[in-house]
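Report on the following structure.
The complex is shown incomplete by one protein chain, all other protein chains being positioned as in the whole.
Letters A and B mark the chains as written, and numbering starts fresh at 1 in each.
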Amino acid sequence: MQRVGVFVCHCGSNIAATVDVKKVVEMVSLEPGVVHAEDYQYMCSEAGQARIDAAIKEKGLTGIVVCSCSPRMHEATFRKAAERAGLNPYMVEIANIREHCSWIHKDMEEATKKAVVLARAAIAKVNLNAPLQPGESLVTKRALVIGGGIAGIQTAIDIADAGYEVDIVEKTPSIGGRMSQLDKTFPTLDCSACILTPKMVEAAAHEKITIYTYSEVDKVTGFVGDFTVDIRKKARSIDMNKCTGCGVCQEKCPSKKTPSEFNRGLNTRSAIYTPFAQAIPNVPVIDRDACIKFKTGKCGICEKVCQAGAIDYEQKDEIVTQKYGAIVVATGFDVIKVDQYEEYAYSQSKDVITSLELERIMNAAGPTKGHLERLSDGKHPKEMVFIQCVGSRCSDDKGKSYCSKICCMYTAKHAMLIRDKYPDVNVTVFYIDVRTPGKNFDEFYRRAVEDYGVNYIKGQVGKVAPQPDGSLLVQGVDLIDNKQILKKADMVVLAAAIEPEKDVRRIATMLTASIDTNNFLTESHAKLRPVESPTAGVFLSGVCQGPKDIPETVAQAGAAAVKAIGLLAKDKLLTNPCTAKADELMCNGCSTCANVCPYGAITYETKEINDHGIRETRRVASVNNALCQGCGACTVACPSGAMDLQGFSNRQILAEVDAICR
Amino acid sequence: MQELVNRAKELLADGTVSRVLGWKAGDMSYNPEPAYFNSAEELENFVYDGFCGANLSKYMIEASKLEGKTLVFLKPCDTYSFNQLIKEHRVDREKAYIIGVGCKGKLSVENIKAQGIKGIESIEGAGMNDGCDTLTIKTLYGDKTCSYNDAMLERCHVCKGKEHQISDEVMLESRDTKDAERFAQVEAIEAMTPEEKFAFFQKELSKCIRCNACRNVCPACSCRKCVFDSTKYDTAQKANVTSFEEKMFHIIRAFHVAGRCTDCGECSRVCPQGIPLHLFNRKFIKDIDTFYGEFQAGEDTESRGPLTNFTFDDVEPSIVGERG
Partner (left out) sequence: MSIENETFRPKIVAFCCNWCSYAGADLAGSSRLVYPADVKIIRVPCSCRVNPMFILRAFEKGADGVIMCGCHPGDCHYSTGNYYARRRMTLLFSMLDFIGVENGRTRVEWVSAAEGVKFSTTMNEFVEKITSLGPNVRLEDLRCRN
């Protein structure tokens, strides 16, 4: 029997307002093994921890239970406190009487009863705890960044500047990401390419950074400090070492009808292409689905015109296997498909476009060479209507429940840029709310309204109807004046919601990183660990975690880099000691457990066993503690119960069950 | 039967095997029991007839630890169990010389008694050379007869087939005995109301005396130490005070052998209380077939069992309620 101490935290009034902490102390004092129980305002405070320390020493406690907030919050704190007092840190159990009790129950008597039950379960468990010793694992001093947009580039540069090797894996032919598609940036209106290109060049030139473009992550195994990743370098059909980037192949390529991904399909590109002029690397790829040579076997013009002899039709996908200590996900976003919103006539009229398409139209390197014109007839528009929150803040299944965050600002930017360059164009913005929380953001929006005369109407648009004369009839409401509005427009711009890049689910699954219902990666703690995934060694950078603008993305990219650097700076990590353990005397050697182990941590050895005096050679399971992550799949697969999980043993869990059902 | 003895003697004589695992006569003619034979003389006690229902594959776990090979006689259905034991590294294929022995359907004296035949002294017509038509039962009250098929074990009515899944040689002919649907009994229970189901199992399981015969005979229940004997679960060797514990025992036992049970039916055969224990196993087999595709444990020695496997789009547990 342990000598158990129970510490009940008030958490100010968070717990104490709903749970009678004195009563809890009184009740748990009656539990078997409990030799000490007390309550305190804030157990996690220094004074609170000092009380734990003192009680452990004075009462000779061999196990403690802290009734407080979630173990996900302060288990580590209390384990450290116990360790300082000379107790094995794994002799600590937490009864979660805040998140699972005081915060969700109103009735004090009921909440107090439940808190007592939760405490009893923790006491029953700690009575069966055994001291555990963590092992050690080595850290591979190299980081992987998945995604080569501004988030990935910034993270990679920051990690590389700290002296660690970094690999960037980017699935498109060039790094740069969404930011490279933007024309100007808010709230300063500086040119996106002008600030991004130097970063791209810096990353490419950095001696510690290796960039894999046109590549994807195929497989991830291992764990924090020791991930093994297969990177698929898709066949570019170009020898990157030979190509000089002269561009002749692209000019001569006869297949020029593929919609340009970079220009959002507003114009076309050749089958052999670099996505944009400042692409890094400046080496084209052959789109094998579009290439005549690949489709028919004839052509081969690019090979003939390439003076460097860089064209290689035989090239195959190549798998690069590399070890990493840390992985940063920076997979970014795309805009949602807006053709599902028939009311906005996106698929009916070429003059209904998304904001990202407008970025390309406004850009000097874009499909209209930067001239604002209607895509249907090339005419200069006079009336432009912007519709906000297309697919954002939706309560139905069609759209996203969240605010895409950047649309209010980029729409103000677009409106301002248009009014500045073409004072003859009237700009009207239909909005639900204008959200401008950011440094200089509201000032920026007000300039659009006050200095540039942009007409903001609070209200939603019900329908955009293409007219026989080629114009668009916008039917909306003005909620402030409470009236219907019919407005003729030459172009309509939809602020489409943003969503995580499609591929992120596959990547999250490989990394065993959590993902929310909107496919944004989940952070370890919404406030205190916003750039860490709950999966150790995996960090989050940029919009993959949630909508954000460029400065926020860059800031988060730096933060993710620091977390990765903090990990890579260590030579060794302590491993989780809550691993599976086989009882050799009970093991049948049947291999069932090994079949369900996701880490290949279970092997079998044939050895001499002394089973209560009977000596025989048996095949028995053995768990590699460095590989075992402690999921427990093996423990249930094992028919004899020989396999058990330390820290979550059968007896411990059954004791909790018994305590709860008592 | 004599040819089996002769062949066993040959294999003993030429040193191929060091011993023979078969059946010998019991105290009554209808209850032969598994036995080792170490010499030609001992083989004189060897029997093989319709009452030799015992599945010998489990004995090979211990026999695998002995010096030299053991000659083991396995009926077609026993070979599934043997394969499953190979898959789980419990028996050593190299230590076994397997004679796949033919089977004409195994008999249960309980089924004969169930027909009101009492005071049984001996039973004739169960030999491998007999016609499998009629059994003649000598009783204190005179001779009675019983049709062979009516005396057959339930498992033989849903026989998996005449093929041996593994063997070094095959002797004697087998007979088709399948004349019932394998899952008919399970389906009949599934069709009951929850109250009827509960009443049915309450009645059956309350007969359980926890003698562990089912566990001891089951080739899949071959753990060195059963969880129900383990201190790790706090369930060790408890007296059954309430009906729940029998349920728990039998559910967990069936769960532990789910995907591994070959449906050999030994549990029901040996249960002294006549509880139809195979229903638990067969329910799992039926569910596995329905949910995850047909699977017969012991068909091979390599494949992954259904509970150590998955597909991304497996049915959700809520299907249980949805089926109604």
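We take it that a residue touches a chain if its C-beta (ideal position, glycine included) is under 8 Å from a C-beta of that chain, and two chains touch if they have at least 3 such contacts.
On a predicted model such as this, the values are computed, not experimentally measured, just so you know.
The absent chain, not drawn in this view, touches the displayed chains A, B throughout the complex.
Residue-wise, the contact with the chain that is not shown comes from A:535, picked out of A:172, A:535, A:556 or A:640. In the complete assembly, the contact with the undisplayed chain comes from A:117, out of A:4, A:27, A:91 or A:117.
Checked against the hidden chain, the listed residues B:40, B:213, B:248 or B:270 yield one contact partner: B:248. Here one chain is not drawn; of A:260, A:428, A:588 or A:650, the residue touching it is A:650.
Remark: the residues of subunit A touching the chain excluded from display are 70-73, 96, 98-101, 103-107, 110-111, 113-114, 117-118, 121, 505, 508-509, 512, 514-517, 522, 534-535, 578, 596, 598, 629-633, 635-637, 645, 648, 650, 653-654, 656-658, 660-662. Summarising the interface, subunit B meets the missing chain with residues 186, 189-190, 192, 194-202, 227, 233, 235, 241-242, 244-245, 247-248, 251-252, 254-255, 258, 280, 283-284, 287-288, 291-292, 306-312, 314-321.
One rule holds for everything that comes next: only the chains that are shown with their structure count from here on.
Subunit A and subunit B, compared by their mean Cα positions, are separated by 54 Å.
Against subunit A, the residues of subunit B that register as touching in their complex are 65, 88-90, 222-227, 230, 232-234, 256-257, 260, 304-305, 307-309. Within the complex formed with subunit B, the subunit A residues making contact are 583, 585-592, 595-596, 604, 611, 616, 619, 637, 639-642, 644, 649-651, 654.
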